[in-house]
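This report refers to the structure that appears directly beneath it.
One protein chain is absent from this view; the other protein chains keep their places.
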Amino acid sequence: MIKRILIVDDSPIIHNLLRKTLENNGYEVCGDAKNGREGVELFGQLNPDLVFMDITMPIMDGLEAAKSIKTLRPQARIIMLSAMGDEEIMSQAKDLGIDIFLKKPFDDYKIISAIAKLV
Amino acid sequence: MEERAFLDRNEFIGRAFSTAVYDVLSTMAGLEPVEIQGENNFSDRGGKYITGAMTLAGKRSSMASIRMDSDTAALIVSYMTGIIVSEANEEDLYDGTAELVNMVCGRAKAALADSDEYFQLTSPFIVTGDNYVILYKNRIQKLEKSFRIGEGILTLELACM
Partner (left out) sequence: MQAQLYDPFKKSIAGVLRQMSGIELRTTEVFHPETEDIESYGVSSIISFSGKIKGRLLLDIEQSLALEIAKNIVGQEFSSEKEYMVLAAISELNNIVAGDAITALNNMHSLSLRLAPPVVFAGKGAAICIPKLNSYSMYCTSEYGKLRLNAAFERGL
């Protein structure tokens, strides 16, 4: 069961859009982090059911943050959501055990069907 | 602790850029910039502002920019190239400012080469006009240093990500 979701992205626009999509579909956004380090800290505090994680972010990027989260909790569910999605990045994400990789831009269907695949 | 390390890192980078501004202006233009303490020293003597900026691609990307009014840019370009101040046209000012950004970032790059803060240079660009605002996405800390050059002020800004 996925209910509480943490968003990790440095763009206020993405937080805004993603929050709207998730809340309209009955999910609760339990935390907003604007870089990877904040994301790891909030993950530890909030223990969310799912994390939406950007890649290019200041201080700590999304791949490094995902690695730390997977170390903290190997069964943590993470969806990468990035403007970049070439084979090299996808392969790095796969090696980290990332569940799903989505490319921006996104619409409600893309987000909700990705979450459905994890259930 | 991490916050402290982050501030130290920015201070380290800031010092490298500050030294680079001083070195480039004194060796290339024979000018003696004097660092001014405190923020908001940007000179506003009317006319156009010129901002020369460059993305620094490294472990953490940053944006370095040099901002001044067109009279200060004309003075620097004149000292760098020998063009008489009154004869420096817009193209001279833009080329000269881009070259200044290139040299300052190049000098700072060399100073940081053996550290974790190593970065690659990208193409400089110039923004000019009377009244524009600039937003650096991801800017988590702004380092700003101002230098007095003649009657004008040059402001170096580092948007560290």
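In this document, chain identifiers A and B correspond to the written order of the chains, with residue numbering beginning at 1 in each.
Quick note on the criterion: contacts are C-beta pairs under 8 Å (C-beta built on N, C-alpha and C of every residue); 3 or more make two chains touch, one makes a residue touch a chain.
Since this is a predicted model, take the numbers as computed values, not measurements.
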*asked:* Under the definition given at the start, what are the shown partners of the omitted chain?
replied: A, B
*If the missing chain were put back, which residues of chain B would it touch?*
53, 55-57, 61, 63, 90, 94-95, 98-99, 120, 122-138, 159, 161
_Just checking the interface: what residues of chain A touch the absent partner chain?_
10-14, 16-17, 20, 56, 58, 82-88, 103-105, 107
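We take it that only the chains that are shown with their structure count from here on.
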*Whole-Å distance, chain A centre to chain B centre, using C-alpha means?*
36
